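Of the protein chains in this complex, one is absent; all others appear in place.
Labels A and B are assigned to the chains in the order they are written; within every chain, residues are numbered from 1.
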Amino acid sequence: MSLNRDQINSIAHLARLSLTEAEIPVYQDSLSKIVELVGELDAANTAGIEPMAHPLTGLSARLRPDVVTEKDQHELYQRNAPQVEAALYLVPKVIE
Amino acid sequence: MHQLTLSELAKKLRAKEFSVTELTKSLLGRIAASAPTLNAFITVTAESAMTQAKAADGLFASGSAGPLTGLPLAHKDIFCTQGVKTSCGSKMLDNFVSPYDATVVEKLNAAGMVMLGKTNMDEFAMGSSNETSYYGPVRNPWDLSLVPGGSSGGSAAAVAARLAPIATATDTGGSIRQPASLCGVTGIKPTYGRVSRYGMIAFASSLDQGGLISQSAEDAAMVLGAMSGFDPRDSTSVDTPVPNYVETLNAPLTGLRIGLIKEFFEKGLDANVENLIREALKVYEKLGAKLVEVKLPALPLSVPTYYVVAPAECSSNLARFDGVRYGYRAQDPKDLMDLYKRSRGEGFGAEVKRRIMTGTYVLSAGYYDAYYLKAQRVRQLINQDFKRAFETVDVLIGPTAPDVAFALGAKASDPIQMYLNDIYTIGANLAGVPALSIPCGFVRDLPVGLQIAGPHFAEAKLLNVAHAYQQETDWHRRIPAAFVRELLS
Partner (left out) sequence: MTWETVIGLEIHAQLSTKSKIFSGSPTAYGAPPNSQANLVDLAYPGVLPVLNTEAVRMAVKFGLAVDAAIAPRSVFARKNYFYPDLPKGYQISQYELPVVGRGHMDIVLDDGTKKRVGITRAHLEEDAGKSLHEGLPKQSGIDLNRAGTPLIEIVSEPDMRSAKEAVAYLKKVHTLVRYLEICDGNMQEGSFRCDANVSVRKLGVEKFGTRAEIKNINSFRFVEKAINYEVARQIDVIEGGGKVVQETRLYDPDKGETRSMRSKEEANDYRYFPDPDLLPVEIDAAYIANVKTTLPELPDQKAARFASQFGLSEYDAGVLTSSKELAAYYEQVAKLLAGGKEPSKEQAKFAANWVAGSLAAALNEHNLEIGESRIDAARLAGLLGRIADDTISGKIAKDVFEAMWAEGKDADVIIESKGLKQITDSGAIETAIDEVMAKNPGQLADYRSGKDKLFGFFVGQVMKATGGKANPAQLNDLLKKKLAG
């Protein structure tokens, strides 16, 4: 099953990845090959089989107590921030 | 000193034959000397290593050293290390200095180990050859024109070249075992949930597991206990007691039932590699083990299953890399969309983008049932296959990789060819079972790995079975010619 340009563009858009014109056919090709590879799954008979979301079958959520354990360390955390002003992370204007 | 195993180093440090400072200095020298050829390290933490070494020597002097005090190690650059660059092999995190330590790092620091640096790896752990790193490929110490395997290529090369006696690593589809096999060293991927994932940058959350690359099963046994255990910060961390893996290393193997996966010995396996596997099995028979054929009919679907599940999870895990709070940010974004698309488009390499897009596709509306849900059902089948197998055998033994190390660039242009390197390793990640690889010989002077897998939480048994083989053979003591001697920087 082959993926076309529009599909590649819309996937890249959903994933917020910029693609150059030259890259589009490259990803078209490799993604189509991968889709072909995973197409092998169709042959498997999975009637009545539950999906397995993680290997820890039979275990359930562990709950933590409702206690505040963190203190304000924003200066430390914001050392890695590309653009910060008045402790706010800056991004180009968000239009509602 | 570099020719000594971790276990031997521990003894000699206790016997004060040399100091931790001397040992650390010597290894740092080897690392520096080999950097241009191997490129196994992204960051070398020389200064802090010397500080840690000094502190360790202090503990030896005062008689309060523990079993791992002063032993040097390297961490795969996927583990967050406080105050130290943590890049995950990516341009996206080239400028990232972690404000915290991963649980694994915290534990091994507390045990007194000395961190030499952060090892090179495939970008975001995606790859089987360590060719996708932003920091350039790592080379195989056995032949510098070949790949070391991946994604933990740096850790495997570092241990193989004896730049570090042991290194942490991670395994999502084979990323510990396959490079261990290609580099002639030992690599163990524990049971899912055995080792905390907190601070281990996520690739595929239901498959990732932290482990070790070492010179021997004995060395791995020494450190695995210290890095394992329940962590309240990781909801997928299992609360079962951690055994002393060293204590059971020498248990006799009489009566051991070894399963041979029928599907693994069919097509695709290099004949020379197969011979070495069969030779190894003879050693086990001599030790009292029985060989049993088992069928895991869903196992051949491991690779397609993995290439739905892993990209799906990674497409979501990597969404946080957006240029807003840390990491690479595109210059002069014209609007928010541009900020996202270019920060990610420029910050991520091709393989990462490929997997993110694959994952986005298989989760998207209309495809979720056919791909993601289907893959998770096949995963259940594979899991059931393993469970059923372990009802009749204690361990499964087979090849780790279909062939020996290949040339740099040989498979880089064909992702599918690259993915098929993991054909024997992926199953263990899907089922969450522990598995390790140990060297079992050479083909064309290149190392071959023997894979041993077991049921959940059977690490002690696996290490025991591996150790027994390593008592009868010396493949694990071989050092690549170029790295046998002292290296002068």
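Convention: a residue touches a chain if its C-beta (ideal position, glycine included) is under 8 Å from a C-beta of that chain, and two chains touch if they have at least 3 such contacts.
Since we're looking at a predicted model, the values are computed, not measured.
*Asks:* Using the definition of touch stated at the top, determine which of B:Leu13, B:Ile31, B:Ala65 or B:Cys80 touches the missing chain.
*Replies:* Once the missing chain is taken into account, the touching residue is B:Cys80.
*Asks:* Return the single residue from B:Ala32, B:Ala319, B:Ala370 or B:Ala410 that touches the missing chain.
*Replies:* The single option touching the absent chain is B:Ala319.
*Asks:* Quick one: which of A:Asn4, A:Thr20 or A:Thr69 touches the chain that's been left out?
*Replies:* Here the residue in touch with the unshown chain is A:Thr69.
*Asks:* Give me the subunit A residues in contact with the hidden chain, please.
*Replies:* Residues of subunit A in touch with the missing chain: 14, 16, 53-54, 56, 59-70, 72-74, 77-78, 85-94, 96.
*Asks:* On subunit B, where is the contact patch with the chain that was removed from view?
*Replies:* 79-80, 86, 88, 93, 96, 98-100, 102, 197-202, 204-206, 232-236, 312-313, 315-316, 318-322, 324-326, 336, 340, 360, 363-365, 368, 372
Going forward, only the chains that are shown with their structure count from here on.
*Asks:* Which residues of subunit B touch subunit A in their complex?
*Replies:* 95-97, 99, 192-193, 205-206, 232, 235-236, 238-239, 298, 301, 303-305, 307-308, 315, 319, 322-327, 329, 333-342, 344-346, 348, 350, 353-354, 356-358, 360-362, 364, 371, 373-381, 383, 415-416, 419, 430-433, 456
*Asks:* If you look only at subunit A, which of its residues touch subunit B in the complex?
*Replies:* 3, 7-8, 11-12, 14-19, 26-27, 30-31, 33-35, 37-42, 44, 46, 49-57, 59, 61-62, 64, 73, 76-77, 79-83, 89, 91-94
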